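Only a single protein chain was left out; the remaining protein chains are all shown in position.
What follows is chain A.
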Amino acid sequence: MANRLKVEDVNIYYGAFKAVEGVTLTFEPRSVTAFIGPSGCGKSTVLRTLNRMHEVIPGGRVEGSITLAGQDLYAAEVDPVAVRRTVGMVFQRPNPFPTMTIFDNVVAGLRLNGLRNKSELADAAERSLRGANLWNEVKDRLNKPGAGLSGGQQQRLCIARAIAVEPHVLLMDEPCSALDPISTQAIEDLIEELKTDYMIVIVTHNLQQAARVSDQTAFFNLAATGQPGKLVEVGPTPRIFEHPVHESTEAYVSGRFG
């Protein structure tokens, strides 16, 4: 498969502090990878290097190589803005733009890309909202503020916004941690559907969720506070949960710590 996302020997820093060390991972198209591990182990940090959002934080920098379909995302001539248009992201807390309507939120990315044609925008909005299983709930109030939706709807709105620009990869940073179980179920169903079109990487604290939605699971851990986080092991989800190689993985997935 040519459209792989490959992470090789990546070290991630916040200023002088090395937050994550020596990560090597491969992501396949049309698959879901879950990042699990205790708090502070660097899961979200690794996720944010995949669309160059890590460097938005002052002092944030990355060593090593991250390539998508063979193209180094960190090559000197690559524009981080272009990377983020190819690798979309959904955050822990739903963050629709508060001053925008539902419609404007969904097409925000397309407008940034310069699309102005009204009917094309309307088509894209409907397609994305259907894709995010939100269309039926909001089709009669597209001109109402996005912030007026429930938390779960807002998160699906954010997913619609992310897929409207048709990225290759969708990153999700604990997308359900601020949601109730019903909304969580809706998002998980959606992940299952989105998998047919996108490569998905999801960070989660919910082990059952990782087991339910992912094809591949990566377990991160850190030796002690102040030490860099490390990728302990990665493999097909059933194997990680049923036959983990490392003792710490076994301890974590069986609920003995974390």
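Keep this in mind: contacts are C-beta pairs under 8 Å (C-beta built on N, C-alpha and C of every residue); 3 or more make two chains touch, one makes a residue touch a chain; residues count from 1.
Definition applied: contacts and distances are computed from a predicted model.
A.B. asks: Tell me the UniProt protein name of the chain this structure doesn't show, selecting from "Spore coat protein CotJA", "Phosphate transport system permease protein", "Hydrogenase" or "NADH-quinone oxidoreductase subunit K".
C.D. replies: Options "Spore coat protein CotJA", "Phosphate transport system permease protein", "Hydrogenase" or "NADH-quinone oxidoreductase subunit K" narrow down to "Phosphate transport system permease protein" for the missing chain.
A.B. asks: Have a look at A:Y14, A:F91 or A:W135 and name the one touching the chain we're not showing.
C.D. replies: A:F91
A.B. asks: Considering the whole complex, which of A:A82, A:A122 or A:V245 touches the chain not shown?
C.D. replies: Only one of A:A82, A:A122 or A:V245 touches the chain omitted from view, namely A:A82.
A.B. asks: Determine which one of A:L25, A:A132, A:L149 or A:A162 touches the chain that has been left out.
C.D. replies: A:A162
A.B. asks: Considering the whole complex rather than only what is displayed, give the residues of chain A touching the chain that is not shown.
C.D. replies: Touching the chain left out of view, chain A contributes residues 51, 53, 56, 58-59, 81-82, 84-85, 88-89, 91, 93, 95-100, 108-109, 112-113, 145, 147-148, 158, 161-162, 165.
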